[in-house]
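All protein chains of the complex are present and in place, except for one that has been dropped.
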Amino acid sequence: MIPDFTAPLIDWAALAPLLVVLGAGVVGVLVEAFVPDAVRRATQITLALAALAATVVLIVLRWGLIVGSDGAPGVSDVLVGGTVMVTPFALALQGTIVVLAFLGALVVADRTSSGQDAFAPTAAAVPGTSYEDLARRAGLQQTEVYPLLMFATGGMMLFVATDDLLMMFVALEVLSLPLYVLCATARRRRLLSQEAAAKYFLLGAFASALFIFGVALIYGFAGTVRLIGDEDKPGVIRRVLSGDAPLDGMTVLVVAGILLVLVGLLFKLGAVPFHAWTPDVYAGAPTPITGFMAACTKVAAVGALVKVLYTLVVGLPPEVGEQLRTVVIVVAILTMALGTVVGAVQTDIKRLLAYSSIAHAGFLLVAVAGINLESLRAVLFYMVAYGVATVGAFGVVTLVRERTVVPGRADGADGEDGVVLGEATHLSQWAGLGRRAPWLTAAFALFLLSMAGIPLTAGFVAKFGAFGAAVAGDLWWLAVVGVLASVVAVFFYVRVIVLMMFTPPAEEQLLAGAEARAQEAATGTGDEAEAAEASSGAEPAGGGVATETRTEVARTVVTVVGSRGPAAVAIAVCAVATLVLGVFPGPVLELAGEAIKFVP
Amino acid sequence: MTNPYVPVLVLMAVAAVLALGGVAASAVIGPKRYNRAKLDAYECGIEPTPHATGGGRLPIKYYLVAMTFIVFDIEVVFLYPWAVDFTTLATFGLVAMLGFLALITVPFVYEWRRGGFDWV
Amino acid sequence: MENVIGLAPWLVGFPLLGAAVLLLGGRATDRWGHWLGVAASTAAAVTGFVLLFAMISTPAEERVVDHHLWTWLSAGGLDVDLGVRLDPLSMTFVMLVTFVGTLIHVYSVAYMAHDPHRRRFFAYLNLFVAAMLTLVLADSYLLLFVGWEGVGLASYLLIGFWDHKRPNAVAAKKAFVMNRVGDMGLIAAMALIFANVGSVQFADVLPAAAGELSGVGASTATWTAVALCLLLAACGKSAQFPLQAWLGDAMAGPTPVSALIHAATMVTAGVYLMVRSAPILEAAPTAQLVVVCVGAVTLIFGAVVGCAKDDIKKALAASTMSQIGYMMLAAGLGPVGYGFAIFHLLTHGFFKAGLFLGAGSVMHGMDDEVDMRRFGGLSRFLPVTWITMGLGWLAILGVFPFSGFWSKDGIIETAFVPVDGQPWRAWLFGSVALVGAAITAFYMSRLFFMTFGGQRRWDDDHHPHESPALMTVPMIILAIGSVALGGLLAVGGTFTTWLEPVTGHAEHGEPVIPFWPLVILTHVLVIGAALLAFRQYAVSRVPVTAPRGSLLTRAARRDLFQDATNETLVMLPGQVLTRSLVYGDKAVVDGGWLGLGATVTQVGEKVRGMQNGYARSYAAMILTGVLVIAGVAGIAAAVSQ
Partner (left out) sequence: MEITNYAVLACILFAIGATTVLLRRNAIVVFMGVELMLNATNLAFVTFARVHGDVTGQVLAFFVMVVAAAEVVVGLAIIVTIFRTRRSASVDDVNLLKG
């Protein structure tokens, strides 16, 4: 059936970064199988971090080769017969993903001074059962997290480095499936975590089904799923232009296909109206995973999106390009508006950051809508700036916790007693954090300022570049809309900063927070509610449970747990990067400029 | 006898005879001593869940088995086309497939070590 | 020059590092923090000297060096480069800021010895030095603006340093707000410049204004607008009419701050801005005239106010205002004036800082008493302060051969030179400068005699005593500067020649009154005014409570009604406007400014309802989204056809 088969040439050296990460995932699974419990966690962490670090090195080496060579013979960016295409741009995206994944993994690895990581001892156990208790007491650990992280990272790296829509689909699944699982593994607030996973999974599967159907339509039209292709096997754009697509003339087929593919990408990016999963999943997932997901997935999604769009809009007939561009503009405006407006009324820090990420997706789309080399560059820088701020911000969130107060010390004094519970995510609990943990608060404020785009932070340079890209694409009015949205966005970031730094954590504040939490608990959000729920025979928490919970909640105070090192390192690196990129963005901008030299 | 489809027809006939014959034979000559356990729904040897939710639909536990099944089922999807074109794909195909099988083994090993196959 | 230019960023780096360590180090640095502050400032001063010697040993035409540091932003058509411009002008400022700054740091070690927040004070001082050096070293208006805001911030923090006292906090806020008004001018100027020249680098803008670049440039009207915006900025920062009201209140800050920021350096930044932007001014003669007028008005204004103030620091503040008026006047006179403007700025920096430190020393000895009516006869108790302030007094009077003579007489003389053959301008501004000198002599002598001369007027619970050496040594050094610096730099026109690479060479025209008669006339007026003050405040008794005084005195005491004017002209209409808006049409306000947050919140709450938690409705949203974008694409296709 295959008349003449020639084995594709495989440039193993060029594939090395990808293989190291995925290989580390495979080895991680074997580690799970064979390494004894006592050293398993240490082994997994070492393996994961070493693999990511090695990948960074490999990417840097490869960068020198393909950017420095100026297209020297023997150095090709088309690998495995075109299935993988590591252009400088893709390589830059990969590098960003891996570096952010490294920082994210550091946060994941931190057990904090409470001695527990963010993951359930056995995620499969039913919350509140004796089996779960047993697992907790036995000190079981869910170290599968690390191989899953590796697979997700590998999937993201492949996602941005392929010209082949099918491979993109496979990569999409390789990156998504581990994330679905990771979302379900939170140690506390298990119900929320599971819910997040279920929603993410169902919607993600739905979106990827739309994506692959789009691929099917494109295949039906063009007879290929490669976008650019090469001389022997021309891709979609070549076939459309040369008019030798099998179903030439049925343009509606290819446009519908491309739109569906875009939907899949916009879903991952969290753009309105495909954003609905974002707040729920970000809020429910274990916080370190949220940080990883928010940063790395977004890089992968927007990287793939900008690549596909740029290729198509430049390659296809102008009227098709104009249609696609209009779609992106409309989505960008919707996304910015919804992200900032709904973000402004959030009362939960994780949801707030989630809406912030939606808003950022909008700003990114402003850059993308420019559809020029400037937008590729702007997107690269924006992702670095946004990524470090996001990983850092969620890293800070992991350290702000609730703690039970031992009866008799209900004054909420800063005693070291009491059990550290989950994260104190309600905004009212963050009031006056500045006094309790000045450094942490300063770092968090810095990340928020960067997200708000205040000068001398990375976010400012990033937004500047993004809007500049839109202007370069003759979309100055879109840039104006973007600036307006940024102004509104500043409002909700500053609100949090003011809350942390200038609002005293007064007693009434504490009570108000407890009240709010009790309210939430009545609807079952808190882990206390969860405990209550599990004990009261798995009935969804009703009024009776709520009163019970109220007394319980009132006896918790907010505490800041110390990092065991990794998370602190990650937060510090992110903070320094945010500042340095704000003051000396030159080198990174230059790198980004080199990444777009050979398009795309 | 040169028609290539004749062996296929023969094969199908044999299969049909065996399948139908087996059922028929057991119905005719098998002993008919029923008890409660035998009248219950056959659920892979596991005790049936008393209250099936959703009005007699399958209890969700069985999806667990389904998951394990699928892991091993899916490799065939790739093995089959490879087998068809084994000769053309030559060494490259062989090596690639060996790699694929090695990877498939990894989750198998994981599941085995983690007690995934400790049915009883 | 080229081999040491790399040191220039360290001028900013040292104090910035000092400020960072002191602010971030927290209480751990309390014990030695002030010495770190001194060290940082000294390091900057030493660096400044190295650069100065390098510059002196370079031929004059190679003394303007632009040193590119890094490209901050490069996006679209805008490249924002950050770099340092080192030339005789910025060098002068560097030396003034670091040298006087270091002296004042040393002085503050003793002055603030009993303040629990001394470390914070030094952190702010270091921050100020760093920002001020950024301002003067900047090679673009943008970076200058960064420094401009930085000194504003430091000034705000230091005026309100003792912010537990309400008036201090109010004064800080007042200074901040008035400075913001000026900053608007700078921002507007930058926007105009960028729109017309396409760059905010001095290296691009100034030649364009001078008409040396073909193809780039703007009309005279544009340059006039730019120059007036810059003037607004300068007025805000340098307390010139009509934005002068904050300076008097700014005296609420610790005295070393008044000496460094509100006398010697920051308030002169406006003059720096004018001289730096000289080609722009020259391209806009109308604006130049406005600058001169502003200078002249402020000069007289400050002098009159100074005559009536009984608060020693406020009197000095009024004097500062008036002296800066001289500088502005000179800066507006064109190339002949620049040299004298900067020269007077330099000498003024020395003698005014010395006078302020002396005032601080008096306050130190008098338990923070500032009312001069309660001083008197202090010369016996504070001999060093008396002598150093006396030398400063002679300098500011402009008596030969003290520093002030060389610079101020230069300005008066230049003011008498007709511009564009218009003798009325020469007569007008010359006379103003001359009268100003006489009033200056009066109020400064009044200050001096009320403090040191006459009878003691303080209670027995005051025990005046001389300050420690840490305070007197800086005062002595500044006094030496007040005596000798002017003559040293003026002989043979050393200083004006030194500035020529920046300001260009200008031939001095013939003043309408010849040189020697003018000098003699000035001295006669000055000495006469001083004698008048002597008779009134040293010989006759000075009442402890101020007499009601004439209308003018009363007006001058109230700063010639500047606050009242501001309140009537700006604050009141603003308040009426806002109130009428609030009461008259609440909806407008709700919908507009104040309502922005509320509106966002309301809309947010509504839209939030879409996020109902049901996965199926999310899926429906996705599917709807697919249809929507398909519709959008369809419409786009239909429109394009």
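Every chain is named by a letter (A, B and C) in the order it is written, and numbering of its residues begins at 1.
Everything below uses one rule, namely that a residue touches a chain if its C-beta (ideal position, glycine included) is under 8 Å from a C-beta of that chain, and two chains touch if they have at least 3 such contacts.
If you're wondering where the values come from, they're calculated on a predicted model, not measured in any experiment.
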Visible chains that the absent chain touches, using the contact criterion stated earlier: A, B, C
Identified contact with the non-displayed chain, of A:Val80, A:Leu202 or A:Val420: A:Leu202
Identified contact with the non-displayed chain, of A:Leu9, A:Val39, A:Leu61 or A:Val126: A:Val126
Contacts of chain C with the absent chain, listed as residue ranges: 608, 611-616, 619-620, 623
Where the missing chain touches chain B, by residue: 53-54, 60-61, 63-64, 66-67, 70-71, 73-74, 77-78, 81
Interface with the undisplayed chain - residues on chain A: 1-2, 123-124, 126-127, 166, 169-170, 173, 177, 180-181, 184, 190-192, 194-199, 201-202, 205-206, 208-210, 212-213, 215-217, 219-220, 223-225, 246-247, 279-280, 283-284, 346, 351, 523-525, 538, 540
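Basically, only the chains that are shown with their structure count from here on.
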Geometric centre distance via CA averages, chain C-chain B, whole Å: 87
CA centroid of chain A to CA centroid of chain B, Å: 39
Contacts with 2+ other chains: residues of chain C: none
Where chain B touches two or more other chains, by residue: none
In the complex with chain A, residue positions of chain B that touch it: 84-85, 88-90, 92, 103, 106-107, 109-110, 112-114
Contacting residues of chain C [partner chain A, same complex]: 70-76, 78, 596-597, 600-601, 603-605, 607-608, 610-611, 613, 615, 617-619, 621-622, 624-626, 628-630, 632-633, 635-637, 640-641
Chain C-touching residues of chain A, taken from the complex the two chains share: 198-199, 202-203, 206-207, 210, 255-256, 259-260, 262-263, 267, 272-274, 276-277, 279-280, 319, 322-324, 326-327, 330-331, 338, 340-345, 374, 378, 461, 464-465, 468-469, 471-472, 488, 491, 583-586, 589
